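Got a structure for you, written out below as structure tokens; questions coming shortly.
The complex appears here without one of its protein chains, the remainder shown in place.
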Amino acid sequence: MTKRIESLKVIDNKPLKKDFFIIELESSEKLPEMKPGQFVQARVDGSKETFLRRPLSLHDVDYTNNRFKILVQVVGKGTESLSRLKTKDSLNLIYPLGNSFSLPEKGARTLLVGGGCGIAPLLYLGRYLKSHSIIPDILLGFRNSDRVLECKDYEAVGNVFLTTEDGSAGEKGFVTNHSLLGKARYDKVYCCGPEMMMKAIAGWCKKNNTDCEVSLENLMGCGIGACLCCVVNTVKGNVCTCTDGPVFNTKELIW
Amino acid sequence: MTKRIESLKVIDNKPLKKDFFIIELESSEKLPEMKPGQFVQARVDGSKETFLRRPLSLHDVDYTNNRFKILVQVVGKGTESLSRLKTKDSLNLIYPLGNSFSLPEKGARTLLVGGGCGIAPLLYLGRYLKSHSIIPDILLGFRNSDRVLECKDYEAVGNVFLTTEDGSAGEKGFVTNHSLLGKARYDKVYCCGPEMMMKAIAGWCKKNNTDCEVSLENLMGCGIGACLCCVVNTVKGNVCTCTDGPVFNTKELIW
Amino acid sequence: MVKLGFSIGDLQFKNPVITASGTFGYGSEFDDFLDISRLGGIVVKGTTLEPREGHPYPRMAETASGMLNAVGLQNKGIDYFEKNIYPRLSEYTTNVIVNINGSCIDDYVALTERINRLEKIPAIELNISCPNVKMGGMVFGTNPVSAREVTKAVRRVCLKKLIVKLSPNVTNIVDFARIAEEEGADSISLINTLLGMSVNVRSMKPSLSTITGGLSGPAIKPVALRMVWQVANTVKIPVIGMGGIMNADDAIEFILAGASAIQVGTASFIDPLASVKILEGIESYLVTKGFSDIREITGLINRSK
Partner (left out) sequence: MVKLGFSIGDLQFKNPVITASGTFGYGSEFDDFLDISRLGGIVVKGTTLEPREGHPYPRMAETASGMLNAVGLQNKGIDYFEKNIYPRLSEYTTNVIVNINGSCIDDYVALTERINRLEKIPAIELNISCPNVKMGGMVFGTNPVSAREVTKAVRRVCLKKLIVKLSPNVTNIVDFARIAEEEGADSISLINTLLGMSVNVRSMKPSLSTITGGLSGPAIKPVALRMVWQVANTVKIPVIGMGGIMNADDAIEFILAGASAIQVGTASFIDPLASVKILEGIESYLVTKGFSDIREITGLINRSK
């Protein structure tokens, strides 16, 4: 899979609730093959205060039109600057980067768990699973109803369940508190979100003997395996999140 | 005269020939008194590569609408970034700064000489002179006809003469070569442009016993007299261009 | 209300935001923009015994997130200061500190004695990184022996609080901090500018008339912060941190690393209101985080180990 550096056209930048927004990008060339879990490194041109690129997951891919989407949450200077991109602006990316979520066995009972901006890669993963005839449960956690994103897209690929920390939408509490986890049984769980959440889900999976893949959001210097800044400690020692990950089976991680 | 820091509304950003453009700004408050020769310190928000503000002269002032214009030439990163400002963007300024051109004696035969972006302050100066019933000759020098700006505004305040280095418009050569300087006699000359040009004009004035004021374009750290980086050597020692200038009578300068 | 004060010995500062020498003129340059008496203090321009013209133009070059300067201590000398500037300065209800500079120890001592008699100046900042000195061109602030000598000599005569301002252009900043403390400094401020350079590729010449100059601004913040942290972990006297502080978050980094107060330098060139905004930002940070006294967070990263 060849990586490339390209300035893509911003087709649309749609603000969602609160600090979230979705940027749709178009390449002037044929898109390379891009897998769920992979990410891009976005250059932030509009901000005096950022220096490095910012890693962002593939949210959805439309090969027909050579377009894809990223879903971003404003957490600091870089994402704030990206939120100001307008239709017709361009965004310089290095992509596609990283490994990807693995395909579960046929008929596997599958759960996707996402929190905050960690929900971003799950849509494209859901579509991918669906194309392989797997309809996952999708459990999404948010701070409060102000931040609950429209879930229509997700509902098209699976059965969506919600939690909010304050109970203002869906069940109250963290994703790990959701009643689903008390009832259902899964063969495979995919999870992306804050580290604390991923660790909790990994713990639950371990207890239930469920295979679990997480997508890590480690700080990145380069995104291409050159700086060794993004490491995570695994059973094989320190490996790069950007090339050996961002997706890891939790069995490999020393958490 | 009180200085202020304000984010002004960009009413218009009109590209002129080649690298020149005029930005019109509007204040939400009543404009302070602003004199010809004074300048603003513009914050360059859109550029990763600039750190300090950029000094720019008042090109024209419209008190009725609380608007004023700056005329800018792209020479580097900061001016390039300013050239991309759009209507409705905002531009943060500290203004008005510096001293101003002095009013000549009644009926003084007056010449304005400008080169490159040094023509910027001369329009407002011309209006000011006109309001005091002085109609100056205005001698403008450009690299070549590609860069000759529309002179209608200037023609409204004086008699415009042109030079280009390659003779593609007006007389050929530098402003100092213009035949006007061989014929006419002046009591007062005002000059702004590249240092070499100003020195040449100052030399001509000295020879002809003509009083001469120049507006210096020294590099500035702050624009408000705090950093002492913009100094020019005068008969009184090193003084700040931003507070004691930018306008100096050439008699004061050690050139 | 959050408590923001700190003190150097018995000298109280109402808050930890001070403006840095050479970047805030004599205060009056900023009167149009802010009420200077709100600040914890101001350090005025580097002052010398005799008037100085400074270095020739060009003295300044912009760099990535920073600037180089080669002002060369241009100032009108202590006589002029005492007669023409001091009277106005003494009307501010904040601590006005004089930054002193000399070409030899005698100069520093003589200057200190002159300032001793200025009642409204509560402290001296001893700048020991002046590049032009007698002793074989060795810079005071980068030679431990001369750093000790000048501090000792000034301390002997100094009736004010003595703040020693360190140069960052050294292998081991901690050595110099120890020397200052041993010789009786009441406080240490750091960092002064890093020695840097820039070349204009159009003209193919150095950007500064002096070739090298002092680097300031956010570019140097990581180095400044590291040195402040090292020094704060070494000495018992209060440390005043500076170097690239542009906003409240930057200031808080220094405080968390152990600085009792901070100085705002180059930031004031870009935003004359920077110092006041930083003060307000520190206050609201403390409120948001639920602290009632800034001292609860001073050096916090060292305590939570």
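Order of writing sets the labels: A, B and C. Residues in every chain begin at 1.
Definition applied: a contact is a pair of C-beta atoms (placed from the backbone, for glycine too) under 8 Å apart; a residue touches a chain by one contact, two chains touch by 3 or more.
Given the structure is predicted, the values throughout are model-derived calculations rather than measurements.
In the entire assembly, the chain absent from the figure touches the shown chains A, C. The hidden chain makes contact, of the residues C:I128, C:L166, C:L190 or C:I252, with C:I252.
The chain that is not drawn here is touched, among residues C:P16, C:P218, C:P238 or C:P272, by C:P218.
Looking at chain C, the residues touching the absent chain are 63-66, 68, 142, 169-172, 194-199, 201, 204-206, 211-212, 215, 217-223, 225-226, 229, 244, 249, 252-253, 256-257, 285, 289, 297, 300-301, 304. Those residues of chain A that touch the chain absent from the view are 2-5, 43, 49-53, 94, 218-222, 224-233, 237-238.
Assume only the chains that are shown with their structure count from here on.
The central chain of the assembly on a C-alpha centroid basis is C. Of all chains, B has its CA centroid at the greatest distance from the CA centroid of chain A. For the pair chain A and chain B, the distance between mean C-alpha positions equals 53 Å. Centre-to-centre separation of chain B and chain C, using mean CA positions: 36 Å. For the pair chain A and chain C, the distance between mean C-alpha positions equals 46 Å.
Residues of chain B in contact with two or more other chains: 50.
Counting partner chains per residue, chain C shows two or more touched chains at no residue at all.
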